[in-house]
Structure formats: structure tokens, C-alpha cells
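Only one protein chain is missing; all other protein chains are in place.
Order of writing sets the labels: A, B and C. Residues in every chain begin at 1.
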Amino acid sequence: MILLKDQVAKLYNELSEEYNFFAPVKEKGFIAYRKISNPEEIELNYFNSKIPPKEILFPQNEVLFEFKTDGKNVVEIEDRKDLDEKNILFGIRPCDAHSFDLLEKFFAFGDFQDEIFLKKRENSLLIGIGCNSPKSTCFCTSIEGHPFQKDDMDIFLVDLGDNYLVEGISDKGNNIIQRLSWLSKASKADVKKAQELEKKAQDLITTKLDLTNTSDILESNFGNEIWKEVSENCLGCGSCSFLCPTCTCFDVIDENAQYENRGRRIRIWDTCQFCLYTLHTSGHNPRNSNIERCRNRILHKFSYYPLNYDLIGCVGCGRCIQVCPVNNDLRTIISKINNIKTNEENVNV
Amino acid sequence: MEKIGAVMVVGAGIGGSQAALDLADSGYKVYLIESTTSIGGVMAQLDKTFPTNDCAMCIVSPKLVETGRHQNIDLSINCEIQDVIGEAGNFTIKVLKKSLYINPEKCTGCGVCGRECPVEAIDVFNEGLANYAATSVKYPQAVPLVFAIDKNYCIGCGICQGVCKAKAIEYDRKDEEVEINVGAIILAPGFDEYIPPEGNLYGYGKYKNVVTSIEFERILSASGPYAGRVLRPSDGDVPEKVAFLQCVGSRDYTGKGKPYCSSVCCMYTAKEAVIAHEHMHQIQPTIFSMDIRAYGKDFDKYIIRAQEEYEVRYIRSRISSITEVPETKDLRIKYETEDGTVVEEDYHMVVLAVGLNPPNDAQFLAEKFGVELNEYDFAMTDIFNPVQTSKPGIFACGAFSSPKDIPDTVTQASAAAGCVNQLLHEKKGTLITEKTLPPEIFVRGQPPRIGVFICYCGINIGGFLDVPEVTKYASNLPNVVLADNNLYTCSADTQTLIKDTIKEYHLNRVVVASCTPRTHEPLFQETIREAGLNRYLFQMANIRDQCSWVHMNEWDKATEKAKDLVRMAVNKARNIEAIERIKLPVTQKTLIVGGGISGMVAALNFATQGYETFLIEKQKELGGFARHIYNTLEGGNVQEFISDLIEKINSNKLIRVFTQAEIEIIDGYIGNFKTTVIHGSKKEKTEFEHGVVIVATGAKEYQPTEYLYGQNNKVILQSEFEKLLNTSNDINDKKSVVMIQCVGSRNDDHPYCSKMCCAEAIKNALLAKQKNPNVEVVVLFRDIRTYGFKEKYYREAREKGVIFINYEENEPPEIISEGSILKIKLKTLKMGEITIESDLLVLSAGIIAKREDNEELAKMLKVPLNDDNFFLEAHVKLRPVDFATEGVFVAGLAHCPKTIEDSISQANAAVARACTILSKDEIEVEGKIGEIDMARCTGCGMCIDNCAYNAIELIDDRRFGRVAYINSILCKGCGACAGNCRCAAIDIRGFTGEQIFAMITGRN
Amino acid sequence: MNEITSESKQMKNTDDEWEPKILAFLCNWCSYAGADLAGVSRIQYPPNIRVVRVPCSGRINPYFIVKALLDGWDGVLVSGCHPGDCHYLTGNLVARRRFGILKDLLEFFGIEPDRVNFMWASAAEGERFAVLIRKTTKLVKKMGPNKKFEKKW
Partner (left out) sequence: MGDIESENQDIENSIKELARNLLRDKEVDVIIGYTKGTVPLSSSPVFITREEDTDKLLWNNLCYVNLANYLAPRIPKLYDEEGQKLKVGIVAKGCVGRALIHLAVENQINFENIKMIGISCNGIINRKRIEKEIGEREILETSILGNSIIVKGRDFEETFPFDEYLNELCKVCKVKSPPNVDDSCVGECLENPVIEDDFNDISDFESKTSEEKWVYIKDTLSACTRCYACREVCPMCYCNLCFVDQNKPIWFGKTTDFTDIFAFHFNRAMHLAGRCVACGACSSVCPMGIDLNLITRKLEKIVKERYNFTSGMDKETVPPMMSFSMDDKEEFMMEED
């Protein structure tokens, strides 16, 4: 199917009644996903958002429930009522779309099912768009993805210049496309153009990380000297993880209303890069320095994720590379890790 | 006869209160007897005090509250002494406690009776400038806060009896006579001010706009008749031109006033002029004075500031009469300027700087106690020990023995206490009582169970806001187990109720919503402690003084405010914890640095009391500065006094003297110092421990470079002249001796008065005249500062023909050496330029601090120096011998220039202050102090710089590295450290971040 | 999302009746005593302040003041001993530096300068205390309710 560029508004108008319509907009010089009220705001000509779209389903501050008191005791707990609302995440990138897979795995792992996230995920429709020009820091192809990866979406768009090629991926997506009867049919030339764009985009990704053995190497090199080197200039800020589409750590706090007998429990993003993250009440901190904290981040994504979910905990979006204040480049770190093994193999041989 | 471990202090002004506190803190039972109905004396009437312009009430009221509450002080007001028998060590005094017609046990000081009293009577406290009721308390912050009925005005209408819900009014209450048995007596009745008699030439009493200085003081006061605005009594206008006349009733040989100098008027006048200008900038003060007697520490700087910053004009002239301009009620003053012209000026208001008289009942007291008075009716005291009266066992302090200012009074009060210590030490601790209290209930970790007691305070609270509503509100707050209200929460029966309630409801926090914690917190704390709760598990909400009384016409809003205040108190109470006060052992030994008169007097006092004492002297021999002095102006034989002291020191086994000694290290803090001394010609090293330190390092004589000193052998110093007079007859062949005053004093390098040079000059002039009546003695002076009774000798000198000529600072005499004579050229205002020929020029060299020595010692002891490198006491007015660093005291010239008698007083005072520590086996430290969370502290050191008490230092902790450490002994809990700490590593117990957070927030 | 904006219920009156609530930190030795004296002297002043007693103005951490604003108090008043009168010698001087910076910064961040006021009042200045309470109440009232920090709910 073909969506003309000037039909985006029409699409919005048709779906925004039923769905909370989230789309990329330009805000303070950066791209952010916002629930929009005016389709003019939508900005699809962009690389990627500053903060990944995970914030739509897993916001930085999220009220888990509210409670009421009679001044002395809690008398009533009010659960979230908005979880049944339907969402459209419009115009997200394949890498970020993949991140929802990882997030889902995390929130559904083990006995505890995080209903809030899962319900929202269930009620969300992903309309993604291929990356015609990936950034130099992108490396999705190293993680079994690519700039036109459609598997994780419900509907996939390709920017053909004047219009978008629309492809229904899931049943959910196809249902929607059926409703949009006014969409025109795609021609063979359109499909071909899309394939060309896909090829061109893939070629633009020059970063190739060999992650085949990384998990194994990491498992056997917990105490390696390399961690000191890798963390040497790390400042311990949370930029990399706050902007990471796959980071899920959160903290839980309670707040009281200022003038009323009520309060709420909120979860807020946290990161393993903060020293407070693992600080025990006793004062003991098992990850007492940047060395352990940097290591944890790498291990979590490239060792624990593969072990637990059989997936790499990274989508190759490159945000952490762009944003690190001291330019502690993930690509460099991975290649350093891969290097250890080679050296040791040499020794062993 | 057996000695008694109790002391009577007569007079509860600042002096009496200080003496009582020092003794009570040292383990003596004190009976404090006051003739009026509240304590605080004159100081409580003052607005500000010189030279710091401190608010008098701010600094004195905590002291008064402490006095009123001290467990070892038995305070009786409205008393009269009936009879005294006995002798040093055992006196029996009959005291008449006159009825207040109000039962002090029941009176809560709420003041309703005073407000309802229909008879407007005169308010003594405001010096007749405001009206007050017959039922009254002396002033709002009075201690004890008990009302009294003035029967002279009372018409017996019974209204007060009707309104008093505490049933405290007892019209038929009788006087009571008691007999008190004590070992020593301190007389501190203070003074009465000179009141110009009827028909005086100043028109006082006749012209409305002529007021005395003490009346003016009340006008200045924020709590005075015009609420701090300076207005003239005739029409309430702002007086732009105010004249202050000095020496009203002082330095007066006409018989109308007193011949002596009242010592304090020059300074208090300067202060009043400054404050008047500060309160209202349009006021331009003019001060008419003879000499400006700014002889005390930092006084001269104050005078200079008054002139330069506050536009105070000084005119050297004595005014004897004033006329009123009838139309304007302005006052006309005629005076002669120094060059002889006569000027007439009009002023809007005139303030008479009235002198200090002996107390009106001086004769009566002298008779009852059997002490002698001097020629002016002040208490006669020992020539070297100014607190020792003519009768052993009876001491005098403050203005009773001579006119003096507050710090001198406080010093003398402590000195008297020091002498009592010496007399009664073996009976210390025998008569004081200690309460037995139940063991504390352990409440830590238990959920708060709060009891709230809300007070009606008669109608004081209940009449202006809805107490039942507030009670209901309180009962619904989280963790509140019980909320109740009481007619008077402070009454004795309510205390029992509170105790019972705590037990019945297992309360572990108590909140009282009533009056101010400043007066009542200790009472309630005591109550809950008696019920087994730690006294810090208490919180107060001030819904009277800061709510019902200030919103008397806003029932709803006052009720709402009271609810908020109660909620805030409950919120805090939820977060309060028991605080255990740390106790520390005290090493009952003392270190005295400096073996001059102050050091030796202190050492002997300590040793007499049985304290082992280490006396350190830098020189080879003891004696210090006074070794160069032969006699005092009053005739005391100094040399004899010193050798007597040295002999006593050397023969006392408890005193260990180190000569040629220097301190290497002083470590530690109050009660627990450790010092290493290097001493003797062989530089031996000795280390010892001690509990207190007295700094008595003295000062030195200025070595002039001016006036040809050192170049011409006819130019000598006053000390050298004294030696010449006392050891030779060289004076007999001298024709003319010229003395120059203020050499090395009151100039840019040493901007202070050396205090003793005037007396020294006059003493030596008199001796010279006595030995050789033909010798001409000329004294060139800037101001003659023979304060107090020394004025007599100034007059005597003039009578004996000593010539006094005034010179100005910027035109000093010029010395020309011509063969065997010296020519002294001088510009005078009245005579033009004159030349005096002389065969001996005597320079009155000032006293200067031993700068290097002082700096080194100050650093070791962590105590400050002032700009002139003398040691700086903790508080200029009320803590004259203490340092901010506890356990360290100062005496003698190290503090500032002073006379031998003053040094001795200070030494004894320092001993008394030290005894408040040494008398205890262990000291208990303040509970509400700072504590450091080492895990948070980064050791940046900001708190160290912010701490006024040197209580914080950096330590290397095994786990946390370099972190700050608060010495809980030294900490006073002000929180200046915690206020600045970025890491919030410091918290103040009782005012923790969490507690204050709870008060700010949680408005649900 | 779950954002319910609630109007502050602090004073349920209409605008012209609105009365500000002002949190006042008073040092124990001077200003608190001055406030007591105002009471003893029955000097009337507006019922808008709520007092927190602190040992010394030096104890007042800027957090207290910022938190009070964030928590919806319409004004904050801090009062200590006059310079030189501090019971703890120099606590108020330490505090004064802090307050100078705080006052400048608050203003720079766009908080109305009159929201936070600092004053000195001695134990003898009951009248002055009342006068300045009247003044600060007037100033805060003029600015209207502190609505900058209403947290989204």
C-alpha cells in the first residue's frame, strides 16, 4: 500500500480517536516521541529520537497506584485505570521496535508479570519506519537486525521520497490497513525502490561488531584487568542507560499529596551506573567503583541477556556512543573484550 | 565552729546572679535574696550595651532564666534583711519575705490580673514614662514571672481575684520570716542613680525635655515607652538636637553631687548618643564633657566611631545650668569653648548623664552585716582584693564597692565566688540536693505514641481561640493516642495528670500546646522525666505568646493557626528520639600560664581549695609586670604583696612552678587537657594532665622611640621614675619634672587607653611633691582618666600644685635638648604656644600586648586575639574571663591593660569559673548537639571554619578516610555547620533535618 | 497518563479573601524571644505565620527554605539575632552569607523576591517583630498564592 505524505494527517485523524497517537516531534532541537494533538507536528525526517520510545510504555516516572488515607491509615488503594487505553507508536525505528521485544521479555520474566507494562504493550500498535540513512554510530546489523527490520512491528513504512510504502506485518497491523481503505496500491516500482533503499541503507552501516563469542568471553573474564581500562575515564553518570532503549532498571518511591489525604507509589528510572544503585543500608556497596559498574552494564547486555533470554540486550542504536560525555565508545569496549580472548587463545595454543 | 556549704547572695542584678550561678554550679547551696519583685537589676533595663552595642535583654535573659531555675539556687524576691549573726564560715541571717499578695506557687504569670486591674499605677521599670497597673510584674520578660500587687495603689476591688483562674490572688497573704544559715555572704545590692535634687540648675523635674540618662535608656529601648522611637516627652516630636551633659552629680566638690568619678557615664553617654542616632538618623547628638574617660577595653575605638560614623559632637566643657525656651520647650545651653569664647545654643532635648550613687540602703546593709563603708558610703574593700569587705566571710561585688560597668561587675561577681570557694571548699557539695529519678523507659524503635496536652491558660488561650476544636483536631493526627485540654497545663496538678496519662496510655512522646518553650519547656521535660521518659521526648507548640495573644480579635484564624502549630509540633514529635547526654571525667588539676600577680593569685586560690596546680613562667622568677611597681595610687605596698605571694606559692605543695618555661603542646579539651612543657636552664621536658587552663601571660611596657627616649638620659619612663623615687633621693635636686601621658597609647599603632598611666603619673607626682615640695611637676595629658575614687588623688595632686596641661593628639609636645636642660614646647588652646624647661622628662609609656607569645598560645588553645593582640574573651559583657573554647580562661594584663586590683579580681573570677568545672567528677555535655554521618562526610572542612567553638576537626577514620569529627564536649549545638553542609553529613540532635522536614511538610 | 492537576486546597476562600501561609524560622535566643515579647505585650499582627524554632539562624539549611516553597508555603521568613548579638557568637554571620547567596539565586531563578524574606529581631524588639510580620504578610499577600511549584498529580 502507499501512503502519500500529505495523507499522514488523514491517517492520524482516523486513528487518533481510538488510539493515543504517539509520533516523533521536534522539541528543543531534538526528536522526541510525544502524544500529539496536531498531525502537523509529526516529523518523520529524522535519524532517531534522543530518548527512545520505551518512555511511552515505560515512562521515566510512572505512577503504579494511588492511595487514600483517613489521616492515620491507608484506607483505599486505587489501581491504574488507564491501562486499557490503546496506543499507536508511529514512526519508530526498527532498532527501537526491537527493544520492545527485549522489554517485554524482561517485564514478563519469571513469576512476576508486570501488568502495567505488559498491558500497555498489548494495547500498543507499532507503526515503524525503515532507516534510509543510518548514522555512522548505528550497528544494528551486528545484532541480527538491520535498518529495514520489520519483524517487530505491526505496520512497516518505507520512505520512498514522495510517499510511504505501507506493509502490514502482524494481524493487528493488517486489520488497521484494511480499515484504511483509502490507501492506494503500491506499484512494483515502489517495492523495487524500497528494496534498493534497503540495500543502500544496509551498506551505510559500516560498524561490524563480532558478537558471536562475546558472551562466552565475558563469562570467563569477570576479573579481567580490562575492566579497569574500560572504566578508566567513566564518570559514572547515567546518560548511557537513561538513553538506552533496553535499560529497564527502576526505583520505587512513595509520595504524599501536599494538601490532601492521599499519596502515590511511583517508579522512576534508575541505572546501574549510579553508585547508589547497589548501596546497601549497611553502607556496604558490592559495586563500589566505576570498574564494577561499567562491567555490569556490559555484562548485563552482552552476557546476562543472552543467558536469560537468549537475546543480546542491545539493539545497536548507538545512542550511548553519541551521548557519552567522555566518549567511552561501546564499539571500542566490545572490540577490546573480543581481543582478550584472542590473546588468551594464543597463550593456550 | 562548723562551716556551712551554703552562701547568701544579696541583690539579684547581673552581679548577684552571676555569683549565684558560679557558686551553685560549683556545688554550693545559694540563697539569692532580692528586695524588688524580679531579678536582673539595672542591666535588664538597658537597651544596648557598650562597646559592642549588644542588645542587653538578648544577652541577659538566658542568664536570668537559668538563675531562676537552678536547682541549687533558692531565689526569694521582695525580701528584707532583718538580722545577721555569726562569722566567716557560719552566718545566720533573718530574712523577711514580704507578701506579694499573690501566691507565687500558684501564679503562672499569665498576666490577666494586670490587664484587668482598673488602677493605673506607675511603672517603675519604665522610669515613670509609661503607665502600669497595680497588679504587675516588673517587665515582660521578668524572672520569676510572678505578679505582685502594689498595696500602695491597690483599691481592693477584687477584680483580679475574680479573673484569676489559678486562684493565686491572696489579699490576706502574710509576710514570712525565715532564718537562713550560710557560710559566706556576697553583697551585690548594686547602686542607685543620682537624681538631681529639687531646684537643680539643670531644670530636671521642671523642664519636661530634660531627662536623666536612665530615663533616656528606656526611651531608646524597643520595649520602652515609645517602642524604641526617640521622642521628646513634651510633645512627642523627634528631637533633632540632643545635648548630653556629663558628670551630673559626679566629680562635684560643691557638695551638691559626689566628688568621685562615676566611671561609666562617659561610655554609656557615647552609647546612648550612638543608639539615638542609629534609631533615628536625624538626631544629632552633642556631648559636653570634661575628660572623656574611655579607659576600658576597646572603649576608645567606640568613642572614635561615635564621632566618625554617628556624627556625635564632643565639646570639652562642663555645663552647670540650663534654661528653657518657654514657647518651644527647647533648652538653652551656654558654654565656653576651649579658646574662651562663649556660645549659646538651643537643644530639643537634654540628657543628664547622672552618676552612680551608693545604694540607698547602703547604711542599712552595712549596719546589718557589720561591714564598713568608705567616705562615699560605698563598701570599703581590701586594698588589693576589691571584693573583700572589712568583715571576713562577707564579700562585695559590683557597684556596691565602687561605680563600675557590667563586665567589671561580672568579673567581681565571679571573683567573690572565687573567694567563697577558697573559704568554704571543704563544705562544697554538702547541701545541694539531687533528685532520684526512675530509670528511663526504652522507646527507640517503637512506633510513636503521642500524647497532646492543650492548655486554656485560664482565658489567655481559651478566650481567643477554640481549644476544644484544636484538641479534636490533634486527636485525629497520626500517632496521637490521646489529646486532652487543661485549664493550666503548667499547674502542679496537671503535672501529676501528665505523669499518670503517660503511664496509662504508654505514651512515648509528649506534646504540650501552651505558652513558650523558652520558659516552660524545662518544667514539662522534668515532668515527663519523672514519669520515666527521656526529657527530650518532648515537644511544645507555642499557641499563647505567638498565637492567642497576638490574634486576640481573630477567633477563626487564631484557631486555624493553633491547629497548624499543634500539627507541626506533633509532626516533629513523631520524629524525635531520646538523647543521652554524654558524661566525661574531669582531671581535677589546673594549668596557669604566666607567673605574674594574676597567675599567682589564681594558683594560690586553686591550691587552697586542694587542686593540684601547674604554674608556668617564662622568666626566671615569678612576679611579672608588677615587679616594677612599688605602690599603688591608693597606697598598697606592691613589693611586699608580691614577695608574700611568692613565698606562699613556693611553700605550697600542691603548686608546681616551672620557670624559664615554654609550652610545647597543649592537647585536649575541657576537663581533659594534656600539656608538655620545656623548662629550666637545662630545657627539661615535663608532661602533665589538667582540666582547665588560665591564661595569665601579662603584657609589657611600651618602649618609646619618640620624645628622645633612649637618646637623652633625662628622658625616662614612668616605671624608671618610680624606681628613682622609691630607691634614691635624686628627686631632691630636681627643679622641674615634666610628664607626658599617652606615650604609645591612643594612637594609630595602639588605639586603646592603657588605663593605669594616669594613676601612675599622679601617684609619682604626689610622691615627688612629698619628697621635694619645691619640685615643679607638670603633667601633659590628653584626658585625665582617674576614674572612680582615683579622682580624689587627681584633686589632691592639683591641690598640691601639680600642673596639668592638656594637649591634642595631632599636636604633641616637642622636646628640644639644650645642654643640661630639656625644653618642652607645646601648643595650648588657652595660652597659645608655651615652653617649659625641665631637668627630667617622664614618659607615661603604655602597655602593649606580647604579640608573638600571644599569637602562639592563642593558636595552641584555639582562642582568639583582638586587633591589639590582647586575648579576646567569649563575651565582652557577660563572659569577661571565659573564652568561647570551654575550660580556658583569661586573667590580668593578657586580657587588656588594667590595674593590679582588677587583675586580682579577674584571677579570682577565673578560678571561680574554673571551679564550676573542677568541682564535678564528670561533666555532662549539652544534649542537643551536632553529630556527623561519616559515610556522607567528604572532609571539605567548611564546618570547621564555620564553628565558633572550635568543636570540629578533621580526623582520619579507618573506614571513611578523612572526615570531620565533632567534639561533643565543645559543641553548643548552634548548627552553623549543619546549615552549610552540602552533603547533609551533619545533623543537630533535637533539630534534625528530619524533624524540621516534618514540620515544613506533612500538611495533611 | 495519570496526571490529575489538583487545585491547591490550602485556603478554600475566594481570591479576595485569600490569606497566605508563611513559614517562619526563628532563632531561639533573639527572634523567638522577640516574638514572645510581642505576645506578652499583646501587640497584634496578622495570623499568617507558622513558626519553626531553630537554635540559631546558622542552623537554617537552604533546603528548609527551598522545601517550604516547593511544598506550597506562600512565603518563608527567616529571622535571627542582629549581627553581633548571636548567642552562638557568629552563627548569624555564617547564615547571612548563605542567605545573601540564596536570595540572589532565588531571584535569578525567577522566584518573586518577596517570597523569601530575611530579618533580624532581638529579644527586646517585640514591636519590630510585629511590624515586620505585618510587612512580610503584606508583601506575600500582594504576590498572591505560590503556584509555581504545584506538582502534577
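We adopt the following convention: a residue touches a chain if its C-beta (ideal position, glycine included) is under 8 Å from a C-beta of that chain, and two chains touch if they have at least 3 such contacts.
Values in this document were obtained by computation on a predicted structure and should not be read as measured data.
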item: Contact list for the unshown chain, restricted to visible chains; value: A, B, C
item: Selected from A:Lys10, A:Lys135, A:Lys193 or A:Lys336 as touching the chain missing from the view; value: A:Lys135
item: Identified contact with the non-displayed chain, of A:Ile31, A:Ile116 or A:Cys140; value: A:Ile31
item: Interface with the undisplayed chain - residues on subunit A; value: 27-31, 43, 45-47, 50-51, 60-61, 133, 135-137, 228, 232-233, 235-239, 242-243, 251, 253, 255, 266, 268-269, 271, 274, 276, 289-290, 321-323, 325-329, 331-332
item: Subunit C, residues in touch with the chain not shown (by the definition above); value: 62-63, 66-67, 70, 83-84, 90, 93-94, 96-113, 117-120, 128, 131-132, 135-136, 148-152
item: Interface residues of subunit B (partner: the chain not displayed); value: 935-942, 945-946, 954, 961-962, 980, 982-984, 993-994, 997-998
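What we mean here is this: only the chains that are shown with their structure count from here on.
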item: Subunit B-subunit C separation of Cα centroids, rounded to whole Å; value: 33
item: Averaged-CA centre spacing for the pair subunit C and subunit A, given as whole angstrom; value: 46
item: Whole-Å gap separating subunit A and subunit B, where each centre is the average of the chain's CA atoms; value: 73
item: Where subunit C touches two or more other chains at once, by residue number; value: 10, 71-72
item: Junction residues of subunit A - those touching two or more other chains; value: 257-260
item: Residues of subunit B that touch subunit C when the two form their complex; value: 47, 52-59, 61-62, 111, 115, 140-141, 221-223, 227-228, 516-518, 542, 544-547, 549-554, 557-558, 560-561, 564-565, 568, 874-875, 884, 928, 946, 948-949, 972-976, 978-981, 984, 988, 990-991, 993, 996-997, 999-1001, 1003
item: Residues of subunit C touching subunit B in the complex; value: 10, 19, 21, 23, 28-30, 32-33, 35-47, 50-56, 58-61, 63-64, 67-68, 71-73, 81-82, 84-85, 87-91, 94-95, 98, 122-128, 130
item: List of subunit A residues in touch with subunit B within their complex; value: 69, 71-72, 256-261, 283
